[in-house]
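Structure first, then comments.
Removed: one protein chain of the complex. Kept in place: all other protein chains.
Naming follows writing order (A and B), and every chain is counted from residue 1.
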Amino acid sequence: MNNEQAKIISELSGTNAKQCMKCGKCSGRCPMFDSMDIKPHQFVSLIAKGQTDKLLESKSIWYCLSCMACVERCPRGVAPAAVIEAVRESVIRVQGQNQLKAEEVPQFVDPEFPQQILVSAFRKYNR
Amino acid sequence: MQEINKEYQPLIVAFCCNWCSYAGADLAGSSRLSYPANVKIIRVPCSCRVNPMFILKAFQRGADGVIMCGCHPGDCHYTTGNYYARRRMTLLFDMLDYLGIEKERTRVEWVSAAEGVKFSNVMNEFAAKICELGENKRLEDLRCKE
Partner (left out) sequence: MQRIGVFVCWCGSNIAATVDVKRVAETLGQEPGVVYSADYQYMCSENGQQLIKTAIKEHGLTGIVVCSCSPRMHEATFRKTAESAGLNPYMVEIANIREQVSWIHKDIEEATVKAIILGRTAIAKLLLNTPLTAGETGVTKRALVIGGGIAGIQTALDIAEAGYEVDIVEQRPTIGGRMAQLDKTFPTLDCAACILTPKMVDCAQNEKIDILSYSEVEEVKGFVGNFTVKIRKKARYIDEKKCTGCGICMSVCPSKKGLNEFNMNLNNRPAAYIPFAQAIPNVAVIDPEQCIKLKTGKCGLCSMKCEAKAIDYTQQDSFVERNYGAIVVATGFKIADLKYFNEYGYADNKDVITSLELERLMNAAGPTKGTLLRPSDNTHPHVITFIQCVGSRDISGCGKPYCSKICCMYTAKHAMLIREKYPDTEVHVFYIDVRTPGKNYDEFYRRAVEQYDVDYIKGMVGKVYNENGKLMVQGSDLLSNEQITIASDLVVLAAAIEPEPSVRKIATLLTTSIDTNNFLTEAHAKLRPVESPTAGIFLSGMCQGPKDIPETVSQASACAAKVIGLLAKDKLKCNPCVSISDDSMCIGCGTCANVCPYGAITYVDKEFRLGGGKTEVRRVASVNEAVCQGCGACTVACPSGAIDLKGFTTKQIMAEVEAVCKR
């Protein structure tokens, strides 16, 4: 790994991206695939290559439902959702950039949102 | 090779299994990779042939360090011999530590027949360590001294 950031994300995710055999099963199952600019399998491969810049700018991290289908399906024991979550955390953790507080979440709630997003949002912010 | 204090020559006994480590030592030889002359190799068929008594005897007779080399785990010529050896040595070295023989004086190392470089590196390192620790007097049988 040539990038310090990639190392941190890798540690945060607790998953070994090198185990990936590039089968793409994660992206094959992802329900939010079409909305993502960077696809789940690319998260894993970019982390393995140490290229985090694209990931940190990616909009995909806000589309991931944390449904864990990719984790469930991965034949290599890699957890793409955990990598996405770790990227998300690294974006949020940048000092002074915490956009939301848990208390503020309800005012943004749209009844159209799937339940999963709310759960995921609380998981993300309520730390 | 580390410059060794001429006055103090430690004595190191190395038990090497015939199939991997002894062959590794041969490879170190044929590759002309030097290691200290005070490392003396004793050939055994398998690391599991090394009776803890041999090691105690070596210390009793004035050895300053004992190293046991075997095939890498999973590569044992006799399938499982090195696993037995590993367990035995773990226990023995713990006990020796308790008796005052520092853990650095005893060592288990896996050296394959292809690892001549590793063999010589391990021996150099180990000898340097023993030089640092100095003479072993703890178990030495003074009656054996001339």
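One rule holds for everything that comes next: contacts are C-beta pairs under 8 Å (C-beta built on N, C-alpha and C of every residue); 3 or more make two chains touch, one makes a residue touch a chain.
Note that this is a predicted model, so its numbers are computed, not measured.
Visitor: Among the chains included here, which ones are touched by the excluded chain in the whole complex?
Guide: Listed by label, the shown chains it touches are A, B.
Visitor: Check each of A:C26, A:I47 or A:A82 against the chain that is not shown and name the one that touches it.
Guide: Of all options in A:C26, A:I47 or A:A82, contact with the hidden chain holds for A:C26.
Visitor: Hey, which of B:I41, B:L96, B:V111 or B:A127 is the one touching the hidden chain?
Guide: B:I41
Visitor: Could you list which residues of subunit A touch the chain missing from the display?
Guide: Residues touching the hidden chain, for subunit A, are 19, 21-30, 33-34, 39, 41-42, 69, 73-77.
Visitor: Which positions on subunit B touch the chain that was left off?
Guide: Residues of subunit B in contact with the hidden chain: 11, 13, 18, 22-23, 25-26, 28-30, 32-35, 37, 40-46, 48-54, 57-58, 61-63, 77-81, 84, 88, 120, 146.
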